[in-house]
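Worksheet for the structure shown next.
One protein chain is absent from this view; the other protein chains keep their places.
Here is subunit A:
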């Protein structure tokens, strides 16, 4: 079990030993990605559309027909040139919808999500194959990336700035958005802006500590920690992510996009270094049904049993709002609250 604490300082020997271990870990992960490529069946190939400077999005989905229309619209507007999707056994037309999009390449698999490191092995192979040298965005269907100036400066401007600063990666915090009132009482229609339903968030209860092995800042907190993990704080969901990376074929994500190898990629610290937010639209009205399904499939989290009560709670149509919840307005608001920072990008 990890305990909160300051950044570890190691001796020269320990540092080299850890670096050596993690190098081999990275190789193992890459090998896994290579092996798991056989599980992927190509359904729609439009990868010839990828140009040398294209910005790519990688995403693993299952039954996300509700979110995808807005998801694609949002990221197209932001400047993603091509989407690479893995459809993990959807049964409600998600695959057909995606295959019909002009800028999507689609792979399918019905293998275990959990055994594929929650999709990271599959996406890892696609990144190795298509992502090398590109800025790659790796997000879930319920995550919308926002960052300073995102309304006026698209992803190309952001990646241009990161290139100029010599930074190969960009960190973002997951921000859980929820409606005011019981979550299942707010209907949402495919194609609508989910932020019109999920209007609120917790502004100031995020805690951070050093991860003792990966040396990244491990952030937890927010509404899920407050409501579902009060007595088991250490199990509260991890919120720090590195969704945007100038990819190299030797890179590997470790757990979801929380940690990366080599480690310098997720070291996004500074005196308030440029960082963004992943607006998390998990709490749409379908959350109850999804959680019930999850209780049966047991495909999420390392120890699914330990999260049983969490999913149980989610099926009870909870109201996550409280008087101190804040209504989401803009990136300027998030910057003022200290959830994101824009450094000296003007």
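Here is the rule we go by: a residue touches a chain if its C-beta (ideal position, glycine included) is under 8 Å from a C-beta of that chain, and two chains touch if they have at least 3 such contacts; residues count from 1.
Assume contacts and distances are computed from a predicted model.
Colleague: I notice the complex is incomplete. Of the names "ABC transporter domain-containing protein", "RNA polymerase sigma-70 factor (ECF subfamily)", "Asp23/Gls24 family envelope stress response protein" or "Peptide O-xylosyltransferase", which is the UniProt protein name for the chain that's not shown?
Modeller: UniProt protein name of the non-displayed chain: "Peptide O-xylosyltransferase".
Colleague: Taking the entire complex into account, which one of A:124, A:179 or A:203 touches the absent chain?
Modeller: If we include the chain that is not displayed, A:203 is the one touching it.
Colleague: Of A:76, A:114, A:156 or A:298, which sits in contact with the chain we cannot see?
Modeller: A:156
Colleague: One chain isn't shown here. Among A:68, A:120, A:274 or A:287, which residue touches it?
Modeller: Of the listed residues, the one touching the omitted chain is A:274.
Colleague: By the contact definition given up top, give the residues of subunit A that touch the hidden chain.
Modeller: Those residues of subunit A that touch the unshown chain are 4, 6-7, 149, 152-154, 156-157, 160-161, 164-165, 171-173, 202-209, 217, 219, 222-223, 225-226, 229-234, 239-240, 268-275, 322-325, 338-346.
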